[in-house]
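Below you'll find the structure, written out as structure tokens, and then a few comments.
A single protein chain has been omitted; all remaining protein chains appear in their positions.
We call the chains A, B, C, D and E, going by the order they appear; numbering starts again at 1 in every chain.
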Amino acid sequence: MIKKIWAWIQRFSSPKHFYAISGKLIPWFAVPAFLLGIYGLYMGLFVAPTDYQQGESYRIIFIHVPAAWMSMFIYIVMAISAAIGLIWQIKLADMIAAASAPIGAWFTFLALVTGSLWGKPMWGAYWVWDARLTSELILLFLYFGYMALQSSIEDQRTADKASGLLVIVGVVNIPIIHYSVEWWNTLHQGATVAKFDKPSMHIDMLIPLLVMALAAKLFYAAIVLMRARNEVLYRERNRQWVRDLVKKL
Amino acid sequence: MLKAFSHLLARDLRLAFRSRHELANPLIFFVLVVSLFPLAVAPSAELLQVMAPGVIWVSALLSVLLSLDRLFKQDYEDGSLDQLMLSPNPLVILVLAKVCAHWLLTGLPLVLVAPLLGMFLYVPDEAIGVLMLSLLLGTPVLSLVGAIGVSLTVAVNRGGVLLSLIVLPLYIPVLIFGANAVDVASDGLSVRGQLLFLGAVLALALSLAPLATAVALRITASR
Amino acid sequence: MLKAFSHLLARDLRLAFRSRHELANPLIFFVLVVSLFPLAVAPSAELLQVMAPGVIWVSALLSVLLSLDRLFKQDYEDGSLDQLMLSPNPLVILVLAKVCAHWLLTGLPLVLVAPLLGMFLYVPDEAIGVLMLSLLLGTPVLSLVGAIGVSLTVAVNRGGVLLSLIVLPLYIPVLIFGANAVDVASDGLSVRGQLLFLGAVLALALSLAPLATAVALRITASR
Amino acid sequence: MMVEADSAHTIPLLETRQLECVRDDRLLFSDLSFTLTEGEILQIEGANGSGKTSLLRILCGLRLADAGQVLWRGEEVSVVREDYYANMIYIGHLPCIKGDLTTLENIRALLDTRSQLAPLDEIEQVLALVGLAGFDDVTSKALSSGQRRRILLAFLLLAKARLWILDEPLTALDVEGVALVETMLLEHRLAGGSAIFTTHHGMQLPCAMSTVTLGRAGNQPC
Amino acid sequence: MMVEADSAHTIPLLETRQLECVRDDRLLFSDLSFTLTEGEILQIEGANGSGKTSLLRILCGLRLADAGQVLWRGEEVSVVREDYYANMIYIGHLPCIKGDLTTLENIRALLDTRSQLAPLDEIEQVLALVGLAGFDDVTSKALSSGQRRRILLAFLLLAKARLWILDEPLTALDVEGVALVETMLLEHRLAGGSAIFTTHHGMQLPCAMSTVTLGRAGNQPC
Partner (left out) sequence: MNGSEFSWSEFFHMGGYAVFVWSSYGLALGIVLVNIVSPLIERKRVVKRVKRAIARDRHASQANNS
């Protein structure tokens, strides 16, 4: 039984097979992502009520929070696929990790900038040295480190394994981002600016937020498949099937 | 196995003592960087006192970072690392020996000289002990985690700054808790929490980092 | 001669652009180190603002220092430096080309990113211009003076910290005047004096440092 | 010797099966299978860039083959790593020498990585043999390129491993040094040891020697 | 050729007078005087550690002799440095190769230091000659040790210097590579060039060749 599953995994994860299947899968992620995105934007911008404390500025939440969630989610996906690549030597997993990094970095960047833009009206400063903000910045650097290591090691196999190990080690940062708000408070009494007082969120706010978060996940799925397909083409460039395929393009 | 450990440790120490200036260097760098700050900011006692824990900790971190190169780089370039990897002894033990040597040569001197610098920067007497203790718990973590970074970048030439990009983010929790402990101690409050955290991180690093380093070495040093 | 200069400059730039991440590295190091400080000290706006000029200048200095290695070390180790010294062109010109390349790759990016970091650390808007100007005048001096240091230590292996020991003291005047200029500008006062001083130091370094470097290279690289 | 008796069941010391190595899109070799028995000396031949160094590093387990296996006494090398490494010694292109340590300390350090001890007089004896008598307390950075290689020869003799894997052991050696290596190989073989080596400079061994020849690099896109 | 006519007044291309070299308290050589005329090929012989590398570096002006002079066309090398360096090329033990640059860029960079330009097709031609055809856009760190040495041979040919100073030019080269270096030296000589080289591996030149032999190192305490 286990052998069968293993054989199935091996077959599915063969680059050639993946390339064929992913081509068909992409629209199934892209189209719902687009529709949900439109719906979420509509709900968020037109339907959701004005916040009684923050006024209209809170509408940044529909960008900021999904982006922040994605920045962490993608990192975890990378770590898991890197682990799979390291342990079971599945090349596809390494390619997924490599393809995810730029997307994750972009989302992290987006979370940072939208957070800053939200911070100015809320806290009166674009940037404060709060733990969550800082650890998010560190996350951006972890992404950069991964990409830098990946590109500075010539041999592809070595690069994958080495940078994979790095992501796995860097996972310690994720709980820090998540729990930092509490830890920081216990450390610096009174010094905290970021105390998100969240009166149980209005359902009209919550729905667009969740819709946008889902749209972001689907968007990521579509893009990561596109990127992984490029990786496959490049890395398997000496295989006959890629050559046959490219000749037709 | 214990013998392999102690022999390698001895070799690294001997190598360091052979060029004696080299030995003092991380220490001197530490002292120099710390003393840059009073020069660069207006040197008022209160300001320095507030800055002190941060400055000392950042400088310690940088001087460990700068000395990381000597962990594996040279061994990689001259082929000694190949011989280590071809040793019948477990690579983890050998890695641990090298990290130990590194800490004895860089971390420990920093711990010992920190009180002096603390006094220079007006750290209150009751916080000096905590300063030393936090460094004593923190610097081994810096060496251990740094070893992972070095082993990942050992095959990259001119990897100096790549190394810091990889390693600094991982150092930050140690930095925050270490500096904070001193800060809080200066205000006369209890620092049990911070020190426990540092201790826990040390235990974690001690058990996992050598493994990760050994794995990384086998990956990257294949040329 | 001009051709020799530009060719070498082009080679060094090409070499750097070949590994593109390498290019961004001193910059990232700079940003990382600057952002270590707010983590290590209690992050209050007033405190950070007072520390900012010092922190930014010290970090700039350290990131130039760390990147100095790439000036001659690699060339020494792979023998290219021998070929440079056997060039029919005056060594001074070649040294100048290498230093130029180094500044373009490390100093200039720092100057360009400094305003952003200044804002992070609450440097007042009117002082941001002075911050950039002081770095623009100061960082070339760091590269030029650093070159002397590197050429003296090029034959010493694991000279990383020895280098900083030699070079940091020479950097201190630049650091003091650079940081002070920003500090004074934050208070809204005139900084003509400081900037003139930095300019004079730059002129001096530009005319003497390449000579000293060339002489040092002929001495140390004899093996 | 006893094993020879029923040679049908002899397990070779080292065996490769369908090894393949790809570097940078170029297939260096594939389907490379050979065996090495005790007392056998094997030369890897091939032009510059044909993949000799890569092959030796794969044999050592320092590099992963792109396909195929390396077996030590019939078992996968990665499985019996400790036993393999205790009986094998590899000397590559690189010096493995610390310029700051003396000749003696360098040898001791190299032996230490193998957890081997050697009494001082034995080391002295071997140093004299490789032509480094009197250089035992000279720091190695003050040695010429050939003298540094001779330290490795001393290490090789002192380590007493069963299998030698040598990548261009003649590099930088003078005529006398070449003769020394030849003698060393012969005596090693007489003592039942095996060796795999590469060299571009005709080594004259008055004994049976197998060869494996690698093709010219870059010709076969894979 | 014209100079040959009144050879009494011929100024040798390179001349050494009473050179002496001491390293680490050991006198490597002293009172070493020889001359090199145009079209002459000179081999420096000597065992490992006898001081060949040190001598060559002194000849280049990369190292100061402990006593004595090196003259280029009758004038002290340090005085006529520019003229000397424009006509001389030195290739030592070290690669001088940047792993991050391609073969072509490496050659260009090396030529640039001499302010020499070479058209692309000439470079391609020379690359083909030294057996690197098709490797021109491969980054050098992906080359084998012998291939890297061949880049230097290409540089040597392209630089068209009058005097070649080569420290073990055969290192890492295969048989074919050795033959290549021999041909290069012969043709260089036919074109009126001179060369000084060291090697431990018998180089067979079918032409007149002078030799300078250095004594065994470490024998003479000074």
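Everything that follows uses one rule, which is that a residue touches a chain if its C-beta (ideal position, glycine included) is under 8 Å from a C-beta of that chain, and two chains touch if they have at least 3 such contacts.
The model shown is predicted, which means the values in this text are computed figures rather than measured ones.
S.K.: Looking beyond the chains shown, say which of A:81, A:114 or A:134 touches the absent one.
M.R.: A:114
S.K.: Contact with the hidden chain only, please: which chain A residues?
M.R.: So the residues of chain A touching the unseen chain are 45-46, 49-50, 55-57, 59-60, 63-64, 67, 102-103, 106-107, 109-110, 113-114, 117-118, 120-121, 219, 223, 226-227, 229-230, 233-234, 237-238, 242-243, 246-247, 249.
FYI, only the chains that are shown with their structure count from here on.
S.K.: Taking each chain's centre as the mean of its Cα atoms, which chain lies farthest from chain C?
M.R.: D
S.K.: Can you tell me which chain pair comes out on top for contact count?
M.R.: Counting C-beta pairs in contact for each chain pair, the top pair is B-C.
S.K.: Based on the averaged CA atom positions, which chain is farthest from chain B?
M.R.: Chain E.
S.K.: Round to the nearest whole Å and give the separation of the Cα centres of chain D and chain E.
M.R.: Chain D and chain E have C-alpha centres separated by 31 Å.
S.K.: Once you find the CA centre of chain B and the CA centre of chain C, what distance in Å lies between them?
M.R.: 25
S.K.: Distance from the CA centroid of chain A to that of chain C, rounded to the nearest Å?
M.R.: Between these chains, centre-to-centre, one finds 36 Å.
S.K.: By the touch rule stated above, which residues of chain A touch at least two different other chains?
M.R.: Within chain A, residues 134, 141, 144, 148, 152, 154, 188 contact more than one other chain.
S.K.: Would you give the residues of chain E that are in contact with at least 2 other chains, written as numbers and ranges?
M.R.: 93, 100, 139, 142
S.K.: Under the touch definition given earlier, write down the residues of chain B that touch chain C in their complex.
M.R.: Those residues of chain B that touch chain C are 19, 21-22, 25-26, 28-29, 32-33, 36-37, 39-42, 47, 50-51, 53-55, 57-58, 61-63, 66-67, 69-70, 74, 157-158, 160-162, 164-165, 168-169, 172, 175-176, 179, 183.
S.K.: Across the complex, what residues on chain C touch chain A?
M.R.: Touch residues, chain C against chain A: 19-22, 24-25, 28, 32, 35, 38-39, 42-45, 48, 119-120, 122.
S.K.: Spell out the part of chain E that touches chain C in their complex, as residue ranges.
M.R.: Residue list for chain E touching chain C: 57, 60-64, 82-83, 85-86, 88-90, 92-98, 100-101, 105, 108-110, 112-115, 139.
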